[in-house]
Structure formats: structure tokens, C-alpha cells
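The complex appears here without one of its protein chains, the remainder shown in place.
Letters A and B mark the chains as written, and numbering starts fresh at 1 in each.
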Amino acid sequence: MPARRGRLIFWLAVGWIVVVGSAAIAADWLPLASPSDMDLLARRAGPSADHWLGADALGRDILSRLVFGARISLTVGLVAPLLGLVIGGTLGMLAGYFRGLFETLVVGGIDVLLAFPPLVLALAITTYLGQSVLNITITLGVLSIPALTRVARAATLTFAEREFVTAARALGASHGRILMRELLPNIALPLIAFFLLAVAVIIVVEGALSFLGLGVPPPAPSWGGMIAEGRDSLDTAPSIAFLPASTMFLTVLAFNMVGDRLRALTDPRPGAS
Amino acid sequence: MLGFAGRRLLYLVPVLIAVTLLTFLIAALLPGDLAIALLADEATPEKVAALRHEMGFDEPLAWQYLHWLGSALAGDFGRSFRTGEMVLSAILQRLPVTLELMLFAQLIALAIGVPLGILCAVRNGGAFDRLMTAIAFGKLSLPAYMLAIVLIYVFSVRLKLLPATGYVPLNEDIVGNLRSFVLPAVTLGFGEWPVLMRVLRSDMIATLQEDYIAMARAKGLRPWRILLVHALKPSSLTLVTVTGIGIGRLIGGAVLVETIFALPGIGRLLIGAINARDFAIMQGVVLFVATGFVLVNFVVDVLYGVLDPRIRHGRS
Partner (left out) sequence: MTGPALLAVEQLSVDLPTPRGRLRAVDEVDLELAAGHTLGIVGESGCGKTMLSRAILQLAPRRARLSGRVLFDGRDLTRLDAEALRRLRGRSIAVVFQDPMTSLNPVLTIGRQISETMREHLAIDGSAAARRAVELLAEAGIPAPEQRLRQYPHQLSGGMRQRVAIAIALSCEPRLLIADEPTTALDVTIQAQILDLLARERQRRDMAMILITHDLGIVAGRTDEVAVMYAGRIVERAPTARLFKAMRMPYTEALLAAIPKLDAPPHTPLPAISGRPPDPTRPFPGCAFALRCRCCAERCAEQKPALTPADAYRHQYACWHPINPIGA
């Protein structure tokens, strides 16, 4: 991609994330209708002064539901992979550094977790635990541990054999020092890049759960749930489904782009971007 | 050859055991009492205790696991609390639908991904390549349920070409059956082709730079033959692996797609069981799916050895 055009798109992506994020944070203070208010006169209405983006099948304001839905999506989308990053990143780094039996156990454990198709496992766990933002976040966080562990381990393996680590050891540095001072700063960038990609995936998975009605319990609005609801009105008012779909698509795309750009920065192989 | 497969088989057993253990533990460690939840209004301490005893919940955990596993191996996954039918028969009855869906989806993904991957590798760096890479990237951000909505809108609502929901069994009407699978299979397969294309593309770009490709050109072989025989075969390894891994994604995606398009497969069975809190079916389906997934990966590993003779003969 020509460099300048790629840069522009990159910053557009960042900008979109900032806009959505800020709207989600400031939702309560924005001049929006309540997301659960049903204006029965405006069912399936198009854009108007009262409802900037129209209303859904039950007369609820779409724009406000989008903004409040962003809260759920972004909260789960950011916190769950963060959990995976902290736990998985630590496990991976330790596994890659100490090697031996510990590494074998970690890798084996990852293989077992990865033996389950993720969506199925997420469904199973949330069913048993019950539907709430907390449970979903924890479940998805646990599901993101394997991928982040792998990335952390791979990155650590590339760095652990390099001279500066050997030099630090020769100077008598303790393991803890080496891990925190030498290795962590170097694997931070690939981990963060992958973290952003994981955010994109988690938003999608949370959307899938909500779409199936098995995500956050109603009446809390969520993008996935809005898409599912909009399905019934496809013949009369398709925008009810397409608006949340587009919003989610743009958000996920934005995270993918930023994450991919960061990953390309850290990957020395040619043609990797 | 047998020695190679045998070694992979040995690795398989502990993974399977771990899978069954995990599936069991998810259910066994749930907070809240299942018996109380089942009895709901009728729950009295005696009835709860009786039900718990009947379901074997007061036995030690290890015993429960072994008992459950033993029955499962004998084919007894328990009984659905709703319909009373055996879990295994419920699964097997719906399995063909899911398999047909996955097969079509995988074929579509390959039919799109492989040619595009080859074309992009050959025209590496050109406009077509960049365009395809951008499209593949964008496609990554478009999950199945979104695509389904778009497809339904275009093909069912607007063009009225294909059914939005509904399933016609194969023995009733072949054309109807295929028609009912088109949109679901495209939805599911569309999620897979970008990955296939990208992986095949990078692998082939590397392969095309090898000396033996230059040698093939120096031998005056036709370009198609060089591409498909000399270049594709070494690259097919990664393709097989990615396809195998993709099957896991397909299974998860099948759950969604079956629900959206109302296809009576395993995925729909699972969702229905979840909504009705039918834990026996849930457990059965999860176990079935996870085991199938592990076995598929095993087959992929063995295929790896077949395709690359170097691995088969023990060289790394």
C-alpha cells in the first residue's frame, strides 16, 4: 500500500476507535434518548429530529442504543483480552525463558484448551456460569489466554538466546531482573500488537453471543443483539440491522488495522505486512 | 509410515483424556445446585436430596467422572431432560446436516481461496495482489452473522432467489436440499477463504523463489505445470494444516449459521439445549465436538507426513 495512503487510513482507524470509545465513556452525559425508551409512534421510523438514526422495531432510539451497546462491546472487548494478556503473556514468557518441564506443561495445556472450538466452549461456560458482563468477560478472557501465551512464548524464544540476555546473566543478574528489564520491553510490542488483534476477535465473539441471545442479558443493548433484532425487519427497515452491523464492522476493522500495523513493525520478515 | 502414525496416536490419547476431563469439570464445578434448578418450584430439601442421589451428585467427584466417562464410551451419554431421547441418538440424527454444511462451506472456501492464493503469489506485489490482500483483510472483520444478514437481505428479501430459512432433507428433494444450503454454506465458507488465500500465498511466494522452480523453468516446462505440480505440492502442506485448523472454526461457525438459517444440525441442537438448560445434551454435544476436532487434527498431522516425503522418512 502506498505509504501515505496507508498512513491516512491508519490514523482514521485510530480516530474511529477514539470516537467510539469516547462516546461509550461519555454515554450518560450525551444528549441521547434513553436506550430502553419505547416510542411506539416511531416504530421502524427512519432518521428524524427525534431519532437521528431512526428507531428500531420497538421504537427505541437506534443511535443511543449504538452508543450504549458500544459500552458493552468495548468493555468486554478490552478487558477480556487484557486478562489473557496478563495471564497468557506471563505464562508464555516464563515458558519461553525457563523451558523444560514447565514449558511442556504450558504448551500441553494450551493444546488442550485449543482442542475446543472456541465458540462452543464459550457457550458452554457462560451457560453454566450464567449470563452477565462479568462472566462473559472472564470466559472470553480465559479463551484468549492460549493465543497470547503462544505469542509471548515465541517472542521470548527469539530473544532469550540473544547476546544481551547472556550478557546480563554473565553479570549475575537474577532471573527476575532479566525477565523484567531485558525481555519484557522487547516482547511488549508484539504482544500489544496481538492484543489489539485479540480485541477485534473478542468484540466479534461477544457479538456472536449476543446475537444468539446468550450474551449480556436484556434489556442492556448490545450490537450483536441489535443485529439479531433487526433481522426480522429486513424487508421493511433494513437499516435496523445494518446500522449496528456497520458500526461493529468499522470498529473491528479499526482494531485489526492498528494491530496489524503494529505487528508489521515488529516482524522483520519481508512481505509480512 | 505406520510408525509415524503410531507415534501421533500416542500423543492423541492424553489430549483426549484431558478433553473429556475438562468437559466433565465444566459441568461438575458449576455454582449453584443443578438439582435445585431443575426442581424449581417443587424444591423441598427431601426432594432435592433424592434427586441428587438419583443423579449421583453425592458421590465423590472422581467416581462421577469415571462413571460418566464409562457410560459415554459405551455410547450412553445420558438422556435429555426435555424430550427423554438418548443424547447420542439426538446427536447422530442431526450430525449429517452439520456435516453437509461443513463440507459445502469448506469446498467453497477452497474453491475461492486456492486459485486466489496462487494468482496472488504469481502476481506478487502487483495491483491485483494488493487488492486481494486488502479484501482479505477487510473480510476478517466481517463475522458470519453480519455476512448472513447481508446475504439474506440481498438474495432472499430483494432478489427472492434463495430461502432465508428452512431445510429440505436430501432424500426428499435434491435441488431443494442444495438450495437450502447455498446461503448457509457461503456464509460459513466466506469466513475461511481469506485465511486460506493468505497462507497459500505466502507459502507459494517462498516456494516460487526456490532453485527447483528456476530449474523447472530452465527445463522448458509449461508454466501451468510448474505452478500446479512443482510449486503447489510443496506449498500444499501448510494448506492442509490450515484447513484442518479451520475445521475448528467451521464447527463454531456452524453453530451460528445453523441457528440463523434454521438448519436442524448439531449447532442448533446445542443452542436449543442451552436455552432449555438441558445439560445432558450440552455436555454430550461439547464432548462430541471436541473429540471430533481432536481427531481431525490427528488426521491432518498424518496427512502432513503423506504429502511431504521428507517427514515420512524421518528427516526434519
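The rule we apply is simple: a residue touches a chain if its C-beta (ideal position, glycine included) is under 8 Å from a C-beta of that chain, and two chains touch if they have at least 3 such contacts.
Because the structure is predicted, anything quoted here is derived from the model rather than measured.
Contacts of the undisplayed chain with visible chains (whole complex): B. Check B:Leu16, B:Leu170 or B:Leu221 against the missing chain and you find that the one touching it is B:Leu221. Checked against the full complex, the candidates B:Gly176, B:Pro234 or B:Gly292 give a single residue touching the omitted chain, namely B:Pro234.
If you put the missing chain back, the residues of chain B touching it would be 210-212, 214-223, 225, 229-230, 233-234, 307-310, 313, 315.
Following the convention adopted for this analysis, only the chains that are shown with their structure count from here on.
For the pair chain A and chain B, the distance between mean C-alpha positions equals 22 Å. Those residues of chain B whose C-beta lies close enough to touch chain A in the complex are 14-15, 18-19, 22, 26-27, 30-31, 124, 130, 134, 137-138, 140-146, 149-150, 152-153, 157, 202, 205, 248-249, 251-253, 255-256, 259-260, 270-271, 274-275, 277, 282, 285-286, 289-290, 293-294, 297. Taken together, the chain A residues at the contact with chain B in this complex read 1, 108, 111-121, 123-125, 127-129, 200, 204, 207-208, 211-214, 224, 227-228, 230-231, 234-235, 238, 241-242, 245, 248-249, 252-253, 256-257, 260, 271.
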